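Removed from the display is one protein chain of the complex; every other protein chain stays in position.
Labels A, B and C are assigned to the chains in the order they are written; within every chain, residues are numbered from 1.
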Amino acid sequence: MSANTFGELFRVTTFGESHGPALGAVIDGCPPGIDIDEAYIQAQLDRRKPGNNRYTTPRREADQVKILSGVFEGKTTGTPIGLVIENTDQRSRDYSDIKDLFRPGHADYTYAHKYGHRDYRGGGRSSARETAMRVAAGAIAQQFLQQQGIQIRAAMTQMGGVAASQLDWQEVHNNPFFFPDASKIDDLDALIRELKKAGDSVGAKIRVEASGVPAGLGEPVFDRLDADLAKALMSINAVKAVSIGDGFAVVEQRGSEHRDEMTPEGFCSNHAGGVLGGISSGQTVTAEIALKPTSSIKLEGKTIDQFGNAQTISTHGRHDPCVGIRAVPIAEAMMALTLIDHWLRQRAQNGHVTTNVPHLK
Amino acid sequence: MSANTFGELFRVTTFGESHGPALGAVIDGCPPGIDIDEAYIQAQLDRRKPGNNRYTTPRREADQVKILSGVFEGKTTGTPIGLVIENTDQRSRDYSDIKDLFRPGHADYTYAHKYGHRDYRGGGRSSARETAMRVAAGAIAQQFLQQQGIQIRAAMTQMGGVAASQLDWQEVHNNPFFFPDASKIDDLDALIRELKKAGDSVGAKIRVEASGVPAGLGEPVFDRLDADLAKALMSINAVKAVSIGDGFAVVEQRGSEHRDEMTPEGFCSNHAGGVLGGISSGQTVTAEIALKPTSSIKLEGKTIDQFGNAQTISTHGRHDPCVGIRAVPIAEAMMALTLIDHWLRQRAQNGHVTTNVPHLK
Amino acid sequence: MSANTFGELFRVTTFGESHGPALGAVIDGCPPGIDIDEAYIQAQLDRRKPGNNRYTTPRREADQVKILSGVFEGKTTGTPIGLVIENTDQRSRDYSDIKDLFRPGHADYTYAHKYGHRDYRGGGRSSARETAMRVAAGAIAQQFLQQQGIQIRAAMTQMGGVAASQLDWQEVHNNPFFFPDASKIDDLDALIRELKKAGDSVGAKIRVEASGVPAGLGEPVFDRLDADLAKALMSINAVKAVSIGDGFAVVEQRGSEHRDEMTPEGFCSNHAGGVLGGISSGQTVTAEIALKPTSSIKLEGKTIDQFGNAQTISTHGRHDPCVGIRAVPIAEAMMALTLIDHWLRQRAQNGHVTTNVPHLK
Partner (left out) sequence: MSANTFGELFRVTTFGESHGPALGAVIDGCPPGIDIDEAYIQAQLDRRKPGNNRYTTPRREADQVKILSGVFEGKTTGTPIGLVIENTDQRSRDYSDIKDLFRPGHADYTYAHKYGHRDYRGGGRSSARETAMRVAAGAIAQQFLQQQGIQIRAAMTQMGGVAASQLDWQEVHNNPFFFPDASKIDDLDALIRELKKAGDSVGAKIRVEASGVPAGLGEPVFDRLDADLAKALMSINAVKAVSIGDGFAVVEQRGSEHRDEMTPEGFCSNHAGGVLGGISSGQTVTAEIALKPTSSIKLEGKTIDQFGNAQTISTHGRHDPCVGIRAVPIAEAMMALTLIDHWLRQRAQNGHVTTNVPHLK
């Protein structure tokens, strides 16, 4: 039972609360001899961290990761990699205003039922702050995958009613929304301003892709690549839906349209999103996720306190109007952690990972 | 590494291929002393089995389950429950026409890459026939859950362009489509006729719900109830998308709309689908899945053989025009297997499962 | 939580009770393409099965194993291998004499406490009959290991006071005791006669070895090869002690004696039993186990019934005077299951299994 562990062969266990002394992770099962560039890990963390720009929360966290074990002279040793990030921005603030309140849309109420007590200091373990460790671990996985020719990338393709009309991956690096459509940046900026003014928030859609994935990754019948990816992505805070390939659109498709026909030159289409029967086909693996709007907003709402009394709540803290933005590097990390695990599983069973050939020898 | 096992505490391992002598499952971790009604298991299997009506494949399989261990005098003993269903309808047919072909939309190609060989007799392990064992195991889980006050139900809410306008759970038992809207049965019937004529197929949407779920089920941060449910449902053959609560609609929602406000009388809405921070809230857990259209159709399509040559394929076998119909009891089973596992995990950690009270004592 | 599962990558799950309709096992994670000789599996089962000779219980069980899945045209497919043995010798006997009694030395009392009920038909799940499935699964593992150059063998080296003076592996095949010393067979025969006359039983010691094991198998720090082997062997019914290499003799050894010095020609000795720091050294892996005397004996003993009343018990059934004899093939099986699992783990992490070279390149 591994509530705080992800993966079977590349196992990432995270710990730490938003208001405790530190966050940490242990990676068990990383192959030895992998070149690790610490600057790359930090760069991925910096993409996720708050206070990066005016569209996200102004909380400043250094998010400086320290490697405590498992890497020697720039290479993994095969022993567990211990990672720690100290929490530096823990203001000794007064929690008395929310101490007894269950914040709607948050995990306060469900954690209280689960554990029988209340950590009133904030999100605690349920805070998205935990995802910093996923990004750090994912950055290690990505270095391994890149050395195998696998590339992962993600973008926010919709925020509220503003949807991207094109998928320009270069543009994703040019704006603070990780948005793949330069023509919509002004609309996004306007929407954020409007939300801040209204004290409200909005949801988002993210697309994540992996190219160069060899055919043959994934296990029948439960640990399918798409099933594990669905779990990985749904485990990101605020995610309410996951789709692979054409997703919900398949409901209205005909078989003659959906099945991806094959020719000696390759597949004619990719409605499947790179996964057939739970196993990668060699095509690009594509997934989309929906993130709900931030629950902590200024607009007053009804709630109860832990004694069952009716109360109202209004949050004036430092919160993103759209949590979806910062989830882009997290989605990449979870795709990476899913793929490296299945890559190693395939190698364990076959001694090699099958190559992306169009036909069997 | 448990490719063919689902669950952590209530572990279901399945085995068997569509054309082998038998299918089977082992349930390890079922609590002792649970009353088991074998007729209930068989009834659930009968809902899934092919040949039930004219809308599904006319293949006839008795799907008669035998309990080999773990049940004594009508009660579980606490030891592993072994289940077997013999394959009785294995025609010794000639496979030579498809022996070398990769069927588009099927797992032929990906399994060949994964395992380095080809089982040309048909779907083999990737066949939906495997899900019979999930339904059998799920029926045992459901008997336990019902004794805890948890009720699970599912319905097909859309097939192709025909969507239910209402959610009439009584109606689900009255038609062969498990459809919750009596006014649309004729449309569904017409659509199936049209598809059969055209030699084509269509996708479907299924809704599955669990009521009576106590607050507190689910684990932070990876083994969230919604994440495990996403994996469970995505692992069903042909599923391409999973959503919880409002699903993809949250992208365009505002925080003031989505957050479910709370009053001493309970939650004011259920946009979250019964899960907050990955943990059940006591509200009804709701999920939807999208199933792709059947890949085996009469309409000719392009493909390759295993030597890489261009070929065409047209399937004349006994296949459902909409695989989504028979997935209704499978979705219920996977919901049940997910919930029983988290129910036991909660009991392991706390010694009890928290009750559905509106506030903490 | 996998009470009835052994292994991480080569996972064996067993089910079935001694008095139920069948025993079974599922092997999940067996690599594809392995040649499987069913006659070899049956031959290993026949070595274990009761009624083989006059020294073991005269119960006759066909122990005919059926492969239900995972093997096609003589090769493993990579999908789970389902195995079943039907129980054919279930006499419909009268259990009323022992129905309420806890048999001393048996699991009756502890199972009753664990599960809160009593299966009065006999050992049930705690019966050594379950080990038939271990032998079947071990025989599949052994075929894989043999193809990798790894050879496993075991012998009973002591029964009661009769200890082998030499380790003649050829002799092991010549006598029904699996004993490696021809000069002691008459003593063993006499001891069995004496025990039968007295209505008593005696313990035994078994030695099991694996040669050709490549250096590098085993994981620090918990899943050491010797730790997993200790668990594997201790899990055999009646085993009370496990030792690796020199075992308890190391308590009185000096470091200068115990450390196995190394030369370019290899190790100078093998006090370590082929494992250093939990990882195989390339030397022969050696282990010994102690098996307690059969608990079911004719000699009357004190016990209680399930109501707490004082009772006496005397067993007149068909029982081995020394359960250790039949444990020889079981010990081989557990060694095989441990080694194949670590072999696959090493391959997963490194992409290859290091060879038995005397020094690193």
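Criterion: a residue touches a chain if its C-beta (ideal position, glycine included) is under 8 Å from a C-beta of that chain, and two chains touch if they have at least 3 such contacts.
Worth saying up front: this structure is predicted, and the values here are computed from it rather than measured.
When the omitted chain is restored, the residue from C:Ala43, C:Ala190 or C:Cys268 that touches it is C:Cys268. If you put the missing chain back, the residues of chain B touching it would be 1, 9, 29, 31-32, 78-79, 220, 344-345, 347-352. Although one chain is not displayed, its contacts with chain A can still be listed: residues 1-5, 8-9, 11, 13-17, 20-24, 26, 28-29, 32-33, 66, 68-70, 72, 75, 77-82, 84, 114-117, 119, 124-125. With the whole complex as reference, residues 1-6, 8-9, 14, 102, 104-107, 109-116, 118, 125-126, 130, 158-161, 195, 200-205, 214-224, 226-235, 237, 240-264, 268, 271-273, 275-282, 290-297, 299, 301-310, 345-346, 348, 350, 354, 358-360 of chain C touch the missing chain.
What we mean here is this: only the chains that are shown with their structure count from here on.
Contacts with chain B and chain C are shared by A.
Interface note: chain A and chain B, two copies of one sequence, contact each other through mostly matching residue numbers (shared numbers exceed half of all numbers used). Put simply, the C-alpha centre of chain A and that of chain B have 26 angstrom between them.
Shown for chain A are the residues that touch two or more other chains, namely 1, 9, 220, 345, 348, 350.
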